[in-house]
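Complex shown without one protein chain; remaining protein chains in place.
Chain IDs A, B and C follow the sequence of writing; residue 1 opens each chain.
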Amino acid sequence: MALPDIPVVAETGALTGNARAVLGEVETLLDGLLRTGEGGIVDIRGLPLSPGDRIWLLEQLGKGEVEIHLDIGGRSRILETAYPAVWWIEHCDEGGHLISEFIQVAYVPELISAHPDDVESGLEHLRNRNADLS
Amino acid sequence: MSDNRILETLAGQGISRRAFLKYCATLASLMALPPSAGKAFAEALAKAPRPSVIWLPFQECTGCTESITRSHSPSIEGMIFDMISLDYQETLMAAAGHQAEAALHEAMERNMGKYILIVDGSVPLGLDGAYSCIAGRSNLEMLKEVAQGAAAIVAMGSCAAYGGLPKANPNPTGAVAVSDVIKDKPIVNIPGCPPIPAVITGVLAHYLTFGSLPELDHLGRPKSFYGETIHDRCYRRPFYDQGKFAKTFDDEGARKGWCLFELGCKGPVTYNACASVKWNGGTSWPVESGHGCLGCSEPDFWDAGSFYKALSMPANPLKLAAGAAVAGAVAGIAISVSNKARKGAAKTGHETTTLADLEKHHE
Amino acid sequence: MTATLEKGVRVLKEVIDAPIASYFNSCVHCGLCAEACLFYTETGDPKYTPIHKLEPLRRVYEQEYTLLGRLAKLVGLAKPVTDAELHEWQELVYNSCTLCGRCSVVCPVGNDIVYMVRKLREGMSASGNAPDGIKGAASRTITIGSPMGVKLPAVKAQMKHVEEDHDIPIPLDVEGAEYMVMLSSMEIINFPEYLAAIAKIMRQAGKTWTLCSTAFEATNAGMQIGNSDLARVIVTRIVDGAERLKVKTVISPECGHAYTALRWEGANLVGRPFTFQVKHIIEVLGEFQEQGLLKTEGMETDRLTFHDPCQLARRGGVIQQQRSLMKQIAQDFVEMPDAGFMNWCCGGGGGASAIEEGEELRLEAFKKKKAQLDAVKPDRLVTACANCRIVLEEGLEHYQMDIPVVGLTETIAEHIPDPVNSEGA
Partner (left out) sequence: MNELQFLTWVRGTGLDIAVAIFLLGVIWRLVEIYSLGRKKDLAAPRHTPGASGWHTIVRRSVPPPGMFKQSPVTYVGGYVFHIGLALIVFFFAPHIKLIEGLLGISWPGLPSQIIDLVTVVTLAAMVVVLVDRIKKPVKRFLSTFEDWFTWAVTFLPVLTGWLAVQHLLLPYTTMLALHILSVEVLLVVLPFTKLFHAFTVFGSRWYNGAVNGHKGVPV
């Protein structure tokens, strides 16, 4: 018998009301982003949310146009929600288990943009390559 | 080795900056730090030199080492091996014998005052420490020597933190915790049997990023991991509140995932992060697998009554009750016999009252 | 031989039993018994809390019959009961307690407090700490035959009066009569109409009855003072008289304590069950009424209310009979608040009315009765206890309330038609 066959089912669909507060927090962050350029991050795992809360939150935020998959030591996924600049970020480990989850309020999540040091070393590699090719 | 920066080491193992950022964010989340700490971790750790770590295994079962080395790289737990320069660990190092001892002393000298000492296992004091020796020297002697040059000590696992199973009643080897021996160095206890691997990563990340140890509770445990009980974070908690309890391990309640309190779960008195961090790469944890918490991250959990007795039940069978009941009956009968005699004497001594006897004095 | 503390304590040791032990161990100091006691409710002085009145008894119990108490006594931690203390307690055990038993029926843990006060009085009297007033009454009862000093010639004079006034023979010392009628000296001296009423009622019911020359006085000051030895002497006279005349039933007069002494304590005092029955006159009237032997004509038209004597109702179980009797002869019968089982004492029962120095307190406590009466404003007050009657009259006079007090038996008898008339009709 495989693990999922063991019928342990906890009744966890109930809403605690905590998710409602998360939406308010996102609203504040979004407002801040427009005014000061500073966004922010909400740590979903750090909040006392039931699985039902999480699903409710996902439904409320909806789905936007962008979905980014990253292959960085296990898969990660960045989803734009129906609200521009509000991103849903999921990190999985190499075994595919969800290890952390965030809502980030930013024009572009910084995880996407390349780091100048990396760009620099990339440029160096490219120069070397071009030198090799020529 | 320890001159290398952490990020360089990681890059050498094919871990990208983005992957590193991801793990730092996750680490901050695990430590219940604000999300911004993830970024601080990443920036500081990227530039930080890998600290020299000396790992001394004492009177132990190697379970703690297993727990950490079995974690899959580059999982969050496994990051520890990428973050540190592990200069001495008998179980893991290729070197042996005199070579190993030489490595130890070389690392100590080179990083005097800066290295981190990780200890797993308890320190036996009985027979002058003869119960556990390495290279002919007792654990006690070795601990005292190596601790001298350490910047901080991490007591990993319940044995190092509290004395562990070896200290279980009647403690034949005289086992004690690291903190019982070393009094002049900062010590972080990471109890658990075994402890959660991510905790040690978190503690080191904190140390490297902020230059200090994380906030500790009164038992020397990082509050960020040991701040709440298993019970508080347990997904089965709602059943406890509703009064729904599994009565056996295979009844209807057990199948429905009801609370395991009555089956002896020690979750309410156990401070640890199992319920949120989970085990085996987040697969599951004891309560999720259907077994109550044993309370392994609490001092002396092995002597705290049966694992399968509810917390509210007597830890041991009542031995005095029957004797006390008999003693009570004896006391009661003794006093009642004496009372009867007294009352009888009062009756026998009764002098019939006549009118004159109503007055105190003849007038 | 004189009364001493030692004798008092020895008697207390004799009377302490399992109920008393259980009661003292159950008390939680909730104070509800105070709310049931008119000496507390009318004065507001906490020292009148019934359970507090038993403090000396409690300490004797604890020091003599509990292991811990005995140990404490052994090492000198116990406070012994002293003669001075008992003397001080006289006011609490006698003046401010009428043995009305209200505390016993409200105690939430079930403590029968009045039972314990009665027992404490045994020790109080044996140690010489009973009040002079009751001692005098007891002395007169023992030596003369009645607490008010009434002797047989006085009774005979009364009999003669009644026979002349009403033309009914009053039988004396009739062997084999069904009923032996007892009197209280108050009835002999103050309420002679009682004897006439009995004669009329018995004649109508067609019952044989008699007075007894050796036992006409029913009251028992020995019981009021709380001394079983003396109470036994008095009760034995009645038992001997009843057995000599071979009567079926002895009728206790309209007197509360006489009833308790005879009906409930008598057999226990003489140490064997009675060969005859004991009934209160109200019980007998109730039986006659039920059997159709009590025919009355005409109704009282003024507003009447009934004061339940404690020993008859709450302490004696006669509660319903007086009400049916009242309804038979009164058009406008009203009940006072708390009437019946929970009625408030007149303030003079249990020998209290014989204590001169207790008068002021008694009148203070009477405010309770005044309030009850004010609530219904009766024209007349009916009761069935000569002692209640005297105390009520005193209280009403003190508070200048113009409410006459009458006995139920005589009030009934007034409505019994003349036999000649009824035969003629």
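Just so it is clear, contacts are C-beta pairs under 8 Å (C-beta built on N, C-alpha and C of every residue); 3 or more make two chains touch, one makes a residue touch a chain.
Quick caveat, the model's predicted, so the values are computed rather than measured.
**Student:** Among the chains you can see, which ones touch the chain that has been omitted?
**Tutor:** Within the full complex, the chain not displayed touches B, C.
**Student:** Which listed residue, B:Asn111, B:Thr229 or B:Ser276, touches the chain dropped from view?
**Tutor:** The one listed residue touching the chain not shown is B:Thr229.
**Student:** Just to verify: which one of C:Val9, C:Ile51 or C:Leu92 makes contact with the chain not shown?
**Tutor:** Of the candidates C:Val9, C:Ile51 or C:Leu92, C:Ile51 is in touch with the missing chain.
**Student:** So which bits of chain B touch the chain we can't see?
**Tutor:** Those residues of chain B that touch the unshown chain are 219, 229, 231-232, 240-243, 245, 261-262, 268-269, 271, 295, 298-301, 303-305, 309-316, 318-321, 323-325, 327-329, 331-333, 335-336, 339-340, 343.
**Student:** Since one chain has been left out of the picture, which residues of chain C touch it in the full complex?
**Tutor:** Spelled out for chain C, the touching residues are 16-23, 25-32, 34-36, 40-41, 44, 46-47, 49, 51-52, 65-68, 104-112, 115, 263-268, 271-274, 277-278, 314-317, 337-338, 341-342.
Everything that follows uses one rule, which is that only the chains that are shown with their structure count from here on.
**Student:** Between chain A and chain C, tell me the centre distance in angstrom, where each centre is the average of that chain's C-alpha atoms.
**Tutor:** From the centre of chain A to the centre of chain C is 92 Å.
**Student:** Nearest whole angstrom, what separates the Cα centre of chain A from the Cα centre of chain B?
**Tutor:** Here the centre of chain B sits 33 Å away from the centre of chain A.
**Student:** Show which residues of chain B lie in contact with chain A when the two form their complex.
**Tutor:** 15-19, 21-23, 25-26, 28-30, 32, 34-36, 38-39, 72, 74-76, 235-236, 238-239, 255-257, 276, 281-284, 288, 290
**Student:** Taking the complex as given, what residues does chain C use to touch chain B?
**Tutor:** Answer in residue numbers: 1-4, 7, 10-11, 13-14, 16, 64-67, 70, 125-128, 130, 135, 138-139, 142-143, 225, 227, 229-230.
**Student:** In their complex, what parts of chain A are in touch with chain B?
**Tutor:** 3, 6-12, 14, 40-43, 45-46, 70, 72-73, 76, 91, 93-95, 97-100, 102, 110-111, 115, 117-118
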